[in-house]
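All protein chains of the complex are present and in place, except for one that has been dropped.
Coming up: chain A.
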Amino acid sequence: MKTFLGRFILLLLLVLPTTVMIFESGASGKFVALGDDSMEGEIDGEDDDDEGVVETDDATGDDGEQAVTETEKPEKEEEEEVDTSLKPSQDVDATILFTKPVNTNDLPSGKPVRFLVGFKNNGEKDFTVSSLETSFRYPQDYSFFIQNFTTAVYNQLVEPNKEATFEYGFTPSEAFNSRPFGLSILLNYKDNDGNEYQSAVFNETINVVEPDEGLDGETFFLYLFLVAIVVLLGIGAQQLLTTFGKKHLGKGKAAPKVEMGTQKTDVDYSWLPQETLQEINKSPKGSPRGGSPRKRKSKRGSGEE
């Protein structure tokens, strides 16, 4: 046990500068304890090896030559396991305001949605707002992306005690009608030292609804078509009724048609040559085209009808 303790104390002395650095960096302070735990575990398990071989304890991606970076790596991996996302900065106040549509969680599909993001720098350093990401996520699991909208790149510098506003617009697709989505709007920014931050200005579930169209071409012609069908049915019914009525009632009423023959109508003789006209006027019976009225009728009858 004493050799264990001795080795352990020696290692701690070597590791002290790095632990001091970790304590200084502030934000990752809470992960120091976990890092220490992993270090202890590894030391206990590999007591045969030298202190310098600590780097082989780490599973992957360990290519540092210096002891400092190597011992930092297990802590970093521990960090990454717990939280890989960027955090908002304490000096920044980010808000959102939807300008279209206002005050509702129902977004009409096919219509643009616009909002303003306000960014206020309450700190002492400059901030640079890099970009704004908007995405639709699965409402039950916000880490699953359904649609990612275009990232707006601003790269605007905001000095201390100043505000800035950023506008963004997107249009939900009509394919997403009548479904709830998790809308996630993230603002990325960084400070002078290059630290990156991210603020989730909106992270709630919204509904995509069908817009209330009103009268448009399709519905107008649909109603016109229905009216036409009704009229057609009416006409059909009317025809049926008349034929039915004629069958039952109309047998005796229609008078039998009597053939009367052709009467003497005004016939135009002006196109006949002069000689023929004179002959006709001389002898009405002996006209070249003469014949009994019946014959004439039969000759004409084929052409008349």
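Everything that follows uses one rule, which is that a contact is a pair of C-beta atoms (placed from the backbone, for glycine too) under 8 Å apart; a residue touches a chain by one contact, two chains touch by 3 or more; residues count from 1.
Operating definition for what follows: contacts and distances are computed from a predicted model.
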Name per UniProt, for the chain absent here [options: "Pantothenate kinase 2", "Myotubularin-related protein 6", "Translocon-associated protein subunit beta" or "ATP synthase F(0) complex subunit a"]: "Translocon-associated protein subunit beta"
Selected from A:Val15, A:Val158 or A:Ile185 as touching the chain missing from the view: A:Val158
Contacting the left-out chain in the complete assembly, out of A:Glu167, A:Glu196, A:Glu210 or A:Glu279: A:Glu167
Hidden partner chain, touching residue among A:Pro88, A:Pro101 or A:Gly118: A:Gly118
Chain not shown: contacting residue from A:Thr19, A:Thr95 or A:Ser131: A:Thr95
Touch residues of chain A, complete complex, unshown partner: 95, 97, 99, 116, 118, 120, 154, 156, 158, 161-167
